[in-house]
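Input: one structure, supplied below.
All protein chains but one are shown at their positions in the complex.
As written, the chain order gives the labels A and B, with residue 1 at the start of each chain.
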Amino acid sequence: MIVAITGIILILFVIGHLLGNLQIFIGPDWINGYSQHLRDLGPLLWAVRLFLLAAVIIHIWVTIQLAIENRRARPEAYMDKQYVKATFASRHMVMSGLIVLVFIIYHLAHFTVRVTDNRFTLLRADPLGHYDVYSMMVYGFQNYLVSGFYVLGLFLLALHLSHGSSSFFQSLGLNDKKLTPRLALGGRIFTWLLFAGYTSIPVAILLGLIKPAQQL
Amino acid sequence: MIGTFDAKIPPGPLAQKWRSHLDHSRLVSPNNRRKFEIIVVGSGLAGGSAAATLGELGYRVRCFCFQDSARRAHSIAAQGGINAAKNYQNDGDSIYRLFYDTIKGGDFRSREANVYRLAEIANNIIDQCVAQGVPFAREYSGYLANRSFGGAQVSRTFYARGQTGQQLLLGCYQALCRQIAAGTVQMFPQTEMLDLVIVDGQAKGIVTRNLRSGKIDRHAADTVVLATGGYGNVFYLSTNARGCNVTATYRAYKRGALFANPSFTQIHPTCIPVSGEHQSKLTLMSESLRNDGRVWVPKRKEDREKAPGEIPETDRDYYLERKYPSYGNLAPRDISSRAAKEVCDEGRGVGPGGRGVYLDFADAIKRLGEDRIRERYGNLFEVYEKITGEDAYKVPMRIYPAVHYTMGGLWVDYDLMNNVPGLFVIGEANFSDHGANRLGASALMQGLADGYFVLPNTLPNYLAGQTGKRPSPGAPEFQEAEENVQARVEKLLRVNGTRSLDSFHRELGLLLWEKCGMSRHEKGLREALQKIPELREQFWRDVRVPGNEEDFNQSLERAGRVADFLEFAELMCMDALERDESAGAHFREEHQTPDGEALRDDERHAAVFAWEFQGDGQLPKLQREPLHFETVHLTQRSYK
Partner (left out) sequence: MNFQLRIWRQPNRKSPGKLVDYEVRDISPNTSFLEMLDILNENLLRAGKEPIAFDSDCREGICGTCSLTVNGEAHGPDHPGAVCELYMRKFRDGATITVEPFRVGSFPIVKDLVIDRSALDRIVQAGGFISARAGSAPEANSVTVPKHHADLAMEAAACIGCGACAAACPNGSAMLFTSAKVSHLALLPQGHPERESRVLKMVQVMDAEGFGNCTNTYECEAVCPAEISASFIAKLNREYARARFRRSMGE
């Protein structure tokens, strides 16, 4: 239940975040404006950030507790185990989740704290002191390794959500026999759209479809 | 003989007997109930409902079963349904009619008073089960639905898909769980009763073996209730679960309890035929299938190898419809079974070995559509396909009769008490209500009637006089019984011969199936009576029971049961021989009407045969309880 609710919060964030990021395709002004908007929220932004952080921590804390209990529930493993229906994604939620966590930490370090790439400090702010997020993303993703890691991280997030995005309906009891298969399918479509949306950014940059707005 | 051999039927008109008996029985007041310890052996419909109800009333109950959970008692396997004369269908049903159908179905070999009480109580059972949450089938209106069963011309059978027994048993089990949680019932799963303890001529305890640890224990109580089910497995192959046995009742018999009508065995007409030598059990296809399926064989022997679809309508013999036009495919079990055997004996049987007849749904599918049939019997069709690999929507099912139910059991009086005072016997383990043949959907009814409504009202009649008479488990009688059990266990392990248990059991089963099965005759029975002791002697010389006694040892468990079957089989054959008439399922070839129906001899044999043990190696003594019919008229059963 707690996992489901925190999961939904995170999903909502992921959707919003994607919508924000996709503005890169419209042009530097849009995304930079969006970013500035967020920053202008001031304390409110921090509230949202803290809220999300809390959601992440609770989500992880509870799922790890549950996972430990689950381990204990089967002290002796099968010598041979075949799954009939359980998908790979559903069986490896902790694994995919934790890699996503590593990704999130890297991602924050990369674009929010900006400690991984010292070129970012060279980016000039505009006259009003607005940071050029657009160019940062472009420079960030021009590196194949960085983009590769993002795609991998997103892939695992997608894997996580391909189960999670329909699973929470069941956890909340919002399910019945007819609905289950439809929700599962819907969840999977939703997830891979999300994946396509996010990866489109580094891919577009690598293909040179999006160019930085300023030279370093 | 221990105790008295008197049915104690209450006086008065049939319809008032039970009521007036209740009015005059002794009671135990609520605050005295917890002073009484009751042992209930068995957690099936009978034992489970009795233990739960007695617990509810405030007695202290200990309930035993050999399965790992009370919920797995063999009642779970009953498919078809449970009867009650609710007359919800407005088709002319009544308590009297249910009573009459049951007496007649039993070929007039049961007591009027018991059967009438059963028919009366049946309605309360349905009420009780619905209140417990048994999900009976319902109509779109939300009211309860009914179906028809063999031996009746009204629709009075309540059902829960093809899993009625399961649902009723789970109802009992849940009630039992509630009492276990409340602390009134203590449950002993995987604990087998191996002896009955009689102190001062009264049943006061049992000796058990914990099947998991091998530990032998004594249990003292104020009264002992046996609800240990039927012994159809004496035939090796039957529709019963593998664990069903005669041990508890047979051990009680050896302690002086009378055993009634042991040879009355029901052979069910609709089972999946035997497919191979290593088959371990036979699977029943519910009788309800006969509502829509039509039974036939080819008219000519030559056609038996042909695919059924290649045999035109005119070359098929729908023999039940032909012989019994008014009941048709719903003729009672004994009659349908024998008719199947007859056509197979004529060489017209189908399938491997020519031991099968068709049960054909083609017409019903044409009339109602495959979906309706699937809705009604889907799970049965699936079971059939699993076992045979055939799709019964496309080709007719093949069925053949198989041992299914035992009408015989420990003798009981109207209060369900045996001649041994303090020993009560309920459910399939007693002989009480079905005479020489049981109608479909009435075993569930009897088990629950006994457990929910009869026993809880008759037990106080005995208990009221028993305050302070519970012996200590240290009493010499317990000592002796425990030693007896121990010695037998050791003896079984000591033989250390070469043959497996199953090989003996299979041999015994085959012998009985041939000599004491669907039809019997004097010569065959005498042969069996000669062979059984030989087989038994071989068993004790050459059986191999591996492992040891202080352990979970499934072979040892089964060995004790097979050893008892090997003794009990003799009693069965003796009873079949002594009953020199045909009645219901007991078909003596010497006694039949010109058209091959069972021919009773009411002058000499309108009686219950109750057998008294006289010691190992001695012939048991036969006691007869004459049956008096005051309300019904004895007729030749006719289902034409």
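Basically, contacts are C-beta pairs under 8 Å (C-beta built on N, C-alpha and C of every residue); 3 or more make two chains touch, one makes a residue touch a chain.
A quick note: this is a predicted structure, and the numbers were derived from the prediction, not measured.
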Contact with the hidden chain (one of A:F120, A:Y139, A:F169 or A:F195): A:F169
Only one of B:N32, B:S155, B:Q186 or B:S275 touches the unshown chain, namely B:S275
Have a look at B:I387, B:L510, B:L535 or B:A607 and name the one touching the chain we're not showing. B:I387
Could you tell which one of B:Y59, B:Y116, B:F136 or B:Y414 touches the chain left off the display? B:F136
Can you list, in ascending order, the chain A residues touching the missing chain? 1, 66, 69-87, 90-91, 93, 163, 167, 169-177, 179-180
Chain B positions in touch with the non-displayed chain are 49, 52-53, 56, 67-72, 74, 76-77, 86, 88, 124, 126-133, 135-144, 160-161, 163, 166-167, 170, 173-175, 177-178, 180-181, 187, 189, 212, 241-243, 275-276, 278-281, 283-284, 383, 386-389, 452-453, 456, 498, 500, 502-503, 544, 546-547, 551-552, 554-555
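In this text, only the chains that are shown with their structure count from here on.
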For chain A versus chain B, what separation do you get between their C-alpha means, in angstrom? 65
